[in-house]
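Note that this complex is displayed minus one protein chain, with the remaining chains in position.
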Amino acid sequence: MAETPALPAEAPSPLAALLRHARHVVAGNPVTALAFLLFLLLLLCAVLGPVLAPHDPLASDTTRALAAPSARHPFGTDHLGRDILSRVVVAARLDMGIAIFSVALVFLLGGLAGVAAGFFGGWTDRIVGRLADTIMAFPLFVLAMGIVAALGNTVTNIVIATAIVNFPLYARIARAEAAVRREAGYVQAARLTGNGEIRVLLTTILPNILPIMAVQMSLTMGYAILNAAGLSFIGLGVKPPTPEWGIMVAEGASYIVSGEWWVALFPGLALMLAVFTFNLLGDGLRDIVDPQRRS
Amino acid sequence: MLRTALTRLGTALPSLAGVIIVTFLLTRVLPGDPAIYFAGPVASPEAIAAIRAQLGLDQPLWAQFASYIAALVKGDLGVSLTTGQPVAAEIAARLPASAELTLLGLFLAVAVAVPLGILAALRQGSWIDHACRLLTTAGVSLPVFFTGLLAVYVFYYLLGWSPAPLGRLDSFLSEPPARTGFLLVDSLLAGDMEVFHAALAQILLPAATLGLFALAPLARMTRAAMLAALSAEFIRTARASGLGARSVVLTYAFRNAMLPVLTTLGMVFSFLLGANVLVEKVFAWPGIGSYAVEALIASDFAPVQGFVLTMAILYILLNLAIDLLYGLIDPRMRKVA
Partner (left out) sequence: MDSPPMDTPPMDTPPMDTPHVPLLDVQDLTVEFATRRGPVRAVRRVSLSIARGETLGVVGESGSGKSVTSYAVMRILDRAGRIAEGSIAFSGVPLRELGEGEMQDIRGREISMIFQNPRAALNPIRTVGRQIADVLLRHGQATRANARAKAIEALEQVRIARAAERYDAYPFELSGGMCQRIVIALALACRPRLLIADEPTTGLDVTTQKAVMDLVSELTRARGMSTLLITHDLGLAAAYCDRVVVMQQGEVVESAASHSIFRAPQHAYTRRLMRATPRPGARLRDLLPEGGAVPEPVATAPAAAPDAPPLLEVSSLVKEYPRAGAAGLLTRWLKRGAPPAPFRAVDGISFTIRRGESLGLVGESGCGKSTTSMMLMRLLDPSSGSIRFLGQEIGAMPARGFAASPLRRRIQMVFQDPTDSLNPRLTAARAIADPILRMGEARGAALRARIDELADLVGLPRALLHRFPHQLSGGQKARVGIARAIALNPDLVILDEPTAALDVSVQAVVLNLLQDLKLRLGMSYLFVSHDLHVVRLLCDRVIVMRQGRIVEEGSAEQVLEAPRADYTRELIAAIPHPPI
């Protein structure tokens, strides 16, 4: 390809440099390393959940209902005698899946709309801005409730609702970053070197915005998980007996007042851990992608 | 000043229009037959057809929209299927309970978050800074319904400090005459200290749960805004002129730091109004959130639609108030308006 950049022979590949830098950041920041380990653990549960679970997450055994944590059931059992540990592990796939799909969806739609709005301005900007403003005029969780109620009570619609309520955030960040760069010196310079507008957008502006959006993605992943779990806590989306953290907390809620704390606690902790991991990871990612801090 | 307020009101109009259009579209344009939603899950085909005609769903979209607007202007949000009551009346009756809870939660959050953020910024790297970071990280990571349940387990089941999480007031006590609808205020106005204490005991736990949730973004932003303000060049000028620490921190830095905090407050309200729904469910709070949740489960759409619209309008009004407050603090905004 004639387009490949001609780098001097001694230049290290950008990927190797990034990896070296990532190692440097992780070494200097044990919290990021911890977040990364937690992330791997979550990923492991999501991928291999059914294999890892010691019991069948759906098998009920009323003789063992509401048993406190023990060696056989480290997290105890619920009102139908199902093993909570197994249910928590297996639920990772669904909870993470909802979060990842909704964030990926909004990353694509919101990110592209925002970049286009910031870069082209004019009508594009006005339409995207009005759309984002209208969504922002609602309390976000309330809007998500309304959307799921109207579209129908399914997991897919939870993904869509979560993506819609996150749209303004992504569109605004992408728009602001693109608008700042539109008149930046190096973007003007790219125009002078014969790049058309679309090319400037794709080769000069997007690569400089992507890292910021990636950080945003990790940070909103936590919010997406909370949003989805909140919806299923009030009975939307996921139907019992499917294991899902939000609905498991909801099932455990009635046993809290009678002292059976483990039913709600462990799925709640799992939820918290997942959100916590993504928040920490977002902060760590910010350090890794920031080229100013690379040395 | 009046003119500024009017201009601000003008900027809220497009949001209001957007909200009304979206709530309308949610029922009419999305896939699925709205008549089935409105009729409920067990209605016969004849009943559905009757409802379709009654709702005017056989008419063109613009005509439906016009009658929707006409009903809205009259304050008509439809009738709930499960209770048979007008939605507007039920929401109006339940709104004070939600408002009291949300406002107290917000008050608690601001009362803790702002001083904490200021102290953390002033003593960067000290134990209070670390405490602030811990609290904010926990606050954003904890699902609010989970915090509520934990609080119930610890303060009701284990310690017995708090009454059972069942509503606003012990059922053996009678409510004071309603003036504001806020039990805490009404009981004080009636001079009934027993009811005041009982109501306070009931509301403290859910309000603190909401407060912890709202605290995180507020404290985080206060700290960041204070740090930015303290390193601003005009603070250097103030210090170089010999102004004392008090006036540098409070008059010069804090007032400037208030501006981003106020902006964050708008976002916090959005979170709070959503979290309110979850907290009401956990504490069986008789507010509009639990009303909407009950309707959702019964597939009773009119209350849900009314609830979404009410919340959105409340939120727009809150943002308007924040904008006005912002204009009071920042002279640059006054000029733009």
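Letters A and B name the chains as they come in the text, with residue numbers starting at 1 for each one.
The rule is simple: contacts are C-beta pairs under 8 Å (C-beta built on N, C-alpha and C of every residue); 3 or more make two chains touch, one makes a residue touch a chain.
In this text, all values refer to a predicted model and were calculated from it rather than measured experimentally.
From the set B:Ala89, B:Ala178 or B:Ile329, the residue in touch with the chain omitted from the display is B:Ile329, counting the whole complex.
Among B:Ala138, B:Ala224, B:Leu243 or B:Ala298, only B:Leu243 touches the chain that is left out of the view. Taking the whole complex into account, chain A touches the unshown chain at residues 2-3, 5-8, 10-12, 184-186, 188-197, 199, 204, 207-208, 291-292, 294-295.
Where chain B meets the omitted chain, the residues involved are 3, 6-7, 10-11, 124, 231-234, 236-247, 251-252, 255-256, 259, 329-332, 335.
Throughout what follows, only the chains that are shown with their structure count from here on.
Residues 14-16, 18-19, 21-23, 26-27, 30-32, 37, 137, 140-146, 149-150, 152-153, 156-157, 164-165, 269-275, 277-278, 281-282, 292-293, 296-297, 301, 304-305, 307-308, 311-312, 315-316 of chain B are the ones touching chain A in the complex. Residue ranges on chain A touching chain B, taken from their complex, read 130, 133-134, 136-147, 149-152, 222, 226, 229-230, 233-236, 246, 249-250, 252-253, 256-259, 261, 264-265, 268, 271-272, 275-276, 279-280.
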